[in-house]
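The complex is shown incomplete by one protein chain, all other protein chains being positioned as in the whole.
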Amino acid sequence: MIIRAMKDDTGGQILLAVLLAAVLLVPILSLAVPDSSPLHLSTYTVTLLGKYLCYALLAVAVDLVWGYLGILSLGHGAFFALGGYAMGMYLMRQIGDRGVYGDPVLPDFMVFLDWKELPWFWQGFDMFWFAALMALLAPGVLAYLFGYLAFRSRVTGVYLSIITQALTYALMLAFFRNEMGFGGNNGLTDFKDLLGFDLQSDATRAGLFVASALALGLGYLACRIIVTSRLGRVTVAIRDAESRTRFIGYRVEQIKAAIFTFSAMLAGLAGALYVPQVGIINPSEFSPINSIEIVIWVAVGGRATLYGAAVGALMVNYGKSLFTAVFPDAWLFALGGLFVLVTLLLPRGLTGLLRQRSAG
Amino acid sequence: MSSSRHGTRGNAPILAKLLLFLTCLTLTTGLSAETLEATLAQLAERSFKVKLEAVESIATSEDGRALSILEALAAGELYTWKGVPRVVIGRKSGRTMHLLDPLTGQALGEGRAKKIILNNAMRVALRGAIAARTLSSPDPAARLGAAREMLGDTSPAATKALATQLEREQDAEVRAAITLALAIARLGAQEADTRLAAVTALEASLYPEARNALLPLAEADPDPAVKAAATKTLEDIDQLLAWNARAETLFFGLSLGSVLVLAAIGLAITFGVMGVINMAHGELIMLGAYTTYLVQSALPGWIDYSLVLAIPAAFIVSGLFGIAIERTVIRFLYGRPLETLLATFGISLILQQLVRTFISAQNVVVQNPSWMSGSWQINPALALTYNRLYILIFALLVFAALLVILRRTALGLEVRAVSQNRAMARAMGVRSERVDALTFGLGAGIAGVAGVALSQLTNVGPNMGQAYIIDSFMVVVFGGVGNLWGTLVGGMTLGIANKVMEPWAGAVLAKILVLIFIILFIQKRPRGLFPQRGRAAEG
Partner (left out) sequence: MGGQVARWQYLNPGKTLAETLNISHKTLLYVEGVTVSFDGFRALNDLSFYVDLGELRCVIGPNGAGKTTMMDVVTGKTRPDSGYVFFGQTINLLELDEPRIAQAGIGRKFQKPTVFESHSVFENLELAMAGDKRVWPTLRARLSGEQRDRIDEVLGIVGLREQARGLAGALSHGQKQWLEIGMLLMQDPLLLLVDEPVAGMTHQEMDRTAELLRSLAGRHSVVVVEHDMDFVRSIAKRVTVLHQGAVLAEGSMDDVQQDPRVVEVYLGE
């Protein structure tokens, strides 16, 4: 199945090979090679790379629904953030009595708000398996409910994009509220350890990098399996001629809801891996601009290729790191210009350009 | 005024001045001045009790100048002159203190003085006394103000002053105010009949003082008839107040609605008529607001007029930006709405950064002209602020103007033709490219005009556009794409819904609920409140 899925996907093969190499090399370069060596990777770099991989997974998830199903989701930032909050809640509970107020159960912000007991929706988050499950289920259930309602009513195209944006905007406003019980403005932070491993240690960071690379690799494979199956051909059929697909007997809304849900869960996974690496999750992750930025990563890489999305996410974020270090003020000009140029001049993205070159 | 004071300031010995002053005093005011002077001296005492007596004595004095003394005292301008046993008016200018005679207003030069300290009882007495004295002022507006001031003052002196004034009062409005104040005062009367008459007089009064005064009677008046009447009157008043509160909510809702309509109506054109998703719409609004700021900065002395000037300026600035965006980007993307969304989002980022780089990353201060401030007091429980009122009217005017442009002008005809059937319109000789550019420019220009209005209500900063873009899309989608009336009704409905929910849900939750409502609404009616109907729309 995997061989069949990857057979004609040169870009994907390269991506997986690079990921495999990174999984093997990065921990060695970070942990075994001495600090003095030029080959040594600092913890900062490892964390940065791990962050990029989470973004890449997120971009692959967006490409699955945008490239193959025609749904321009402006809500994937929300699914990412929900996954991140689930992980953040686990990490908060791991702090235990090491918080500023030293309450063994309640996180600091709850003590600060003078709450007496843990709200019901925080129950269970002291267990890693539960939090991990929620990181997938919370975005998955939301995506399924939202998607099923929207797709059943045949909300498509820009309308769908706009209401996905409204969804993430509403969630952002909600998470900003202290009463929601997710730390309000400040979100969740001051994490100490994950499964007993100190989050600040080099080894944990390398481990998180490896986990992110594996998640990206497996997520990529899963998406490839879907798009090379008959279901994948049906999604493209829906993208190109939705009503025709319906008239040959496919239940379009169920297929859309299923793919959308799967994609949201991938986004949630990416968020869950992202949070322990950056050490904070707050409501600004829900901001609509984040969701649109993901779309531009996909567009830069080339939509409907999957590996293009990953490449786009890595390139744009690397560019962002470079740019904001050198000309912090110009980043928005560059990003804005990127949006305009890619849509006008590179509708198939950079990988499309490469394929054109190699074909012609 | 201050220059004249400075002009008369001299270095003559204090004693000589004092002598001169005393001479003047006896010459001009005679005996009553002496008594007033004596009472004034009492104010320099330490004891609050003595000071209070002095205030009461000045209040009942026949002397015409008593009022200005009381006012000076209330304003904290009365001082005791250090070293000289007399009370003076002191006005600080920088580090120096200019002293004036409280009876004549004559300048006494500079000196060190100690402020006369008031306590609460004195303040209450002062307010009542000033109002009671103002009540006999020749100016009806001052009398009206005094009568309002005396609402709830149940002291015998106040009652007496009110009753006296009522007998000779000619002005109807002032009479009504005095009657009301008197009724409130008489609620505390000994005789049940007087109280009953007072309760009846307070029927349908919306002054909070009336309601407060009625409360104890309704709860525990010894006379059952008075108690019943007070209870009934109170209920009626509460009902009236509730209606006024509803009217106020409605006004706030319409006000928010008008902002939404202003923000969304340009979008209704670019999205509804042209099918273009313009994510930079919010930034075109922002440009309009910044134009207002620039026009005000260019004409610093003309704040009252520059706002009016900013309307066409903002229309032109945002409109030109819109045309530029259409010509350079959007025209290559017709028929690909999702790509348009991405490209215009990029433009929105660039516009934000332009403002940050060339003007400021901070919010700028846009001033309100004087005619926009203040409020229209419809009754004691309902006041509509002028800025919101004008913006509501302005939104309706813009809406009407847009309807006229689309329905009655050649451009409007061409716009509608191109939006319905581009190929056919071109075949008929419509230059569709020019129409596209102008339509987009019109939508953008209206966004700019909306920015002028918004600059009067909210902070003007580089991010202000982002706050409106999602709301604007919600309004257009909710109202029904391609239908201007839908945008008007949709915007107003959402505005009112928001404000109705705010009291019990809070502002943020109300907004979230409205968003959720729209998301669910679109599931039920994907084409909005006023869908474009007919066979063509089915496809």
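Just so it is clear, A and B label the chains in written order, and each chain counts residues from 1 on its own.
Please note the rule applied: a residue touches a chain if its C-beta (ideal position, glycine included) is under 8 Å from a C-beta of that chain, and two chains touch if they have at least 3 such contacts.
Only a predicted model underlies this, so the values are computations on that prediction, with no experimental measurement involved.
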Which of A:Arg177, A:Arg246 or A:Arg355 contacts the chain that the document leaves out: A:Arg246
Among A:Met180, A:Leu199 or A:Ala237, the residue in touch with the chain that has been omitted: A:Ala237
Contact residue for the chain not shown (choose from A:Val18, A:Leu31, A:Leu48 or A:Ala258): A:Ala258
Hidden partner interface residues of subunit A, rising order: 226, 229-231, 233-234, 236-237, 240-241, 243-252, 254-255, 258
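In the analysis below, only the chains that are shown with their structure count from here on.
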Intercentroid distance (Cα basis), subunit B paired with subunit A, Å: 47
Touch list for subunit B against partner subunit A, complex: 277, 279, 329, 332-333, 337-343, 345-350, 352-353, 356-357, 466, 470, 473-474, 477, 508-509, 511-512, 515-516, 518-520, 522-524, 526
Subunit A residues touching subunit B - in the complex, by the definition given at the top: 72, 146, 149-150, 152-155, 157-159, 161-163, 165-167, 169-170, 173-174, 176-177, 288-289, 292, 295-296, 299, 329-330, 332-333, 335-340, 342-344, 347
